[in-house]
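All protein chains but one are shown at their positions in the complex.
Each chain gets a letter, A, B and C, in the order it is written, and its residues are counted from 1.
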Amino acid sequence: MSATPDELMVAAAAAELAGVRTVFVGIGLPNAAAILARRTVAPDLELIYESGVVGARPSRLPDSIGDPALVSGATATMSMHDLFAYFLQGGRIEVGMLGAAQVDRWGNLNTTVIGPYANPTVRLPGSGGACEIALNAARVIVVMSQSPRSFVERVDFVTSPGHRHPDGRPRPAWAGGGPDTVITQLGVYRFGTDGEMELAALHDGVRDADVDAASGWPILRRQPLETLNAPNPDTLSAIHSLSGAEREAAPS
Amino acid sequence: MSATPDELMVAAAAAELAGVRTVFVGIGLPNAAAILARRTVAPDLELIYESGVVGARPSRLPDSIGDPALVSGATATMSMHDLFAYFLQGGRIEVGMLGAAQVDRWGNLNTTVIGPYANPTVRLPGSGGACEIALNAARVIVVMSQSPRSFVERVDFVTSPGHRHPDGRPRPAWAGGGPDTVITQLGVYRFGTDGEMELAALHDGVRDADVDAASGWPILRRQPLETLNAPNPDTLSAIHSLSGAEREAAPS
Amino acid sequence: MAIEGFTHLISFAAGHEIIRQGRHNLTLARLTPDLVYDQMVAAGCARKLIFSWLGNPGVGSLHAVRRAIEGGGLELEEYSHFGMVGRYVAGAAHLPFYPLRSYAGSDLPAANPLIQWVASPYAPGDDVAVVPALNPDVTIIHAQRADAEGNVQVWGLVGVQREAAMAAERVIAVVEELVDTEVIRADPDRTLLPGVVVTAVCIEPYGAHPSFAQGYYDRDNAFYRAWDPISRDPGLLEAWLDEWVRGIRDRAGYVEKLGPETVAALRPKPRPSGSVDYGEYS
Partner (left out) sequence: MAIEGFTHLISFAAGHEIIRQGRHNLTLARLTPDLVYDQMVAAGCARKLIFSWLGNPGVGSLHAVRRAIEGGGLELEEYSHFGMVGRYVAGAAHLPFYPLRSYAGSDLPAANPLIQWVASPYAPGDDVAVVPALNPDVTIIHAQRADAEGNVQVWGLVGVQREAAMAAERVIAVVEELVDTEVIRADPDRTLLPGVVVTAVCIEPYGAHPSFAQGYYDRDNAFYRAWDPISRDPGLLEAWLDEWVRGIRDRAGYVEKLGPETVAALRPKPRPSGSVDYGEYS
């Protein structure tokens, strides 16, 4: 049984959460990854949802980040003000997980528009809490599909800031660590000390050339380049047990 | 049975609350007046306490504005942030009731120090919520004892702003209506259109000259000057039923 | 105006009634416009959206909203979630602005010039983003219960309901059920809004369907998914509005049309909170 691209990403993202205590969970694949991590490598992981839930213990994989199953049995609910102000902005989130339609080499994320803002080719959902998550979480893990349309030389719109703006502006001094890891169906990327994205590992069976073919700029390589093991059957069956109702919130 | 000075003030302050819907209640005599008003002239009065209680229906007169009897049976509790931000500052308080150690002709109130701030003769409790109440309630009713030491030409410290600062600064444009009524054991004072205090009514049996003897500046008179009826026996017995445990929070 | 309730307690009952009344030219504020604004936009109610996340959660796009944007018929004013939260907070608190740690390095301030900056008087250079107060003429929320005095109680997710309501000139609360005031007063901590700030209470069971009411009914995820093809096709959407909104008189008609089986399938099993003791002091 081989893993689908989504399953590869969920398994790799869950592995990144080993030992983490607090994760701010977005909709879609990050949600599946966080729930999987709590059931496997991070039993103490507190799932924190922007809808106002802390310590969710969902009995099912919710379609939405606001779901009654996230509330029943959680350790705390709170207003969005208190959650964003005191948890996220207050610096109490270790990992924020985000998706995106586009990313650039500095980890800037676009979930707003393809094309010009005033007259877009595709109107995407916008920030939601992503701009705040990108700036205030101690570190950010990005989970997204990779292609030349999504890994771009310059994002059409910076919704959620990475390590520096395309115009050269640096990340503000008060901000959290920013994007730390990008997980795609091809591999895992980290960021160098200057804030530029580097390929760190390939999924089992992915070739180096596949990465270049799916990127809009020449991506740096870390040496040695790792190869990730394929998800083991236990992990895959855990993902399957989660994913019955899961739909990714990618714009259609 | 004749009324004590405190009872005169409580009865007059309660009468001012006729028809009022929301009152922000301070400790001491204002508390007794608000509870009396709800039981008599203002049955729809919502008692709002800075401790975070809305719609208290206390089974006893509390010693403190934070008392479990204010909470049990109230319509709502909330954090001090939400209460001060959304109720008081949000403009949802019709009447704020305050006490003071000193007042001047502009309704500036001092509850901070007698003497210089850095080296006071008497250190008073300070603002508490009074500064915000004075600025944000739609109108303010002051209940205090009158003497040449409390009705002064210039307050030693402006804790809670009246209609203009002693140095001439005007009240800010965003603020509520400010002090509207001052109730003492001698009479009831209102404020003219220029913001200066005017004697409007005397308690039964108080002479005009008593006011001058108890004031640090020549107080303007409204014409015609009213005379308040002595509290009727029902009111007095209602006050007595309240005041068993009541202690005024005046600094000793 | 704003219909607030973050994923939970979205007043579709109010949205549908606004469509039935044929309102136009509304400025609609909401963090997540969700299906309720997709329907209102499709019905021609809206002139402008003020929002922070524009999608069908877990499914995809709001196609009617996208068509209106692409057709140039809908003005947008866009924030992040915390920016929208802050706009309501400032509105409720009578502040000109709300400061937040966001937007630095984002293109959102370029897209929305209402996002500004203020300098900190405590640390030179430590500028903070600010958003302006938002004060809706009307905020409509849905809640589990209220009493005849208008005291409104909610459990589970409260989102921005308190702030959006207290920022508004008028507040309408639509509730699942009316309860005795002693039920409210037995547990004052659950009160989202005291009656003194509530303009009107309407009792509409299932008034938040297809969103959910914690303890009363589940989110109708099947409906959210089924909305996608309807919303994609203007003809289907118009027919849906005729059948499910304009073609029925009120919310009771909608619930009847949903049918007892759908309603029953959304009902959760009980999970009681348990009771705490406030104490009787005398």
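Please note the rule applied: contacts are C-beta pairs under 8 Å (C-beta built on N, C-alpha and C of every residue); 3 or more make two chains touch, one makes a residue touch a chain.
All values derive from a computational prediction rather than experimental measurement.
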Residue touching the undisplayed chain, where the options are A:57, A:154, A:190 or A:222: A:57
Residue of A:82, A:104, A:156 or A:180 touching the missing chain in the full complex: A:82
Missing-partner contacts on chain B, residue numbers: 27-28, 50-53, 62-68, 71-73, 77-81, 84-85, 88-89, 108, 112, 117, 123, 125-132, 135-136, 157-162, 164-165, 169, 171-175, 245, 247, 249-252
For chain A, residues in touch with the removed chain: 21-22, 46, 53-55, 57, 59-60, 67-69, 71-78, 82, 85-87, 89-92, 136, 174
Missing-chain contacts mapped onto chain C: 93-97, 99-101, 116-123, 126, 128, 130, 132, 144, 155-156, 183, 186-187, 189-190, 214-216, 218, 268-282
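As a convention for this text, only the chains that are shown with their structure count from here on.
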Remaining chains grouped by touching, chain C not included: A | B
Identity of the chain that, by mean CA position, is farthest from chain A: B
Separation of mean Cα positions, chain C and chain A [Å, integer]: 27
Intercentroid distance (Cα basis), chain C paired with chain B, Å: 40
Residues of chain A engaged with two or more neighbouring chains: none
Contacts with two or more other chains, residues of chain C listed in rising order: 89, 162-163
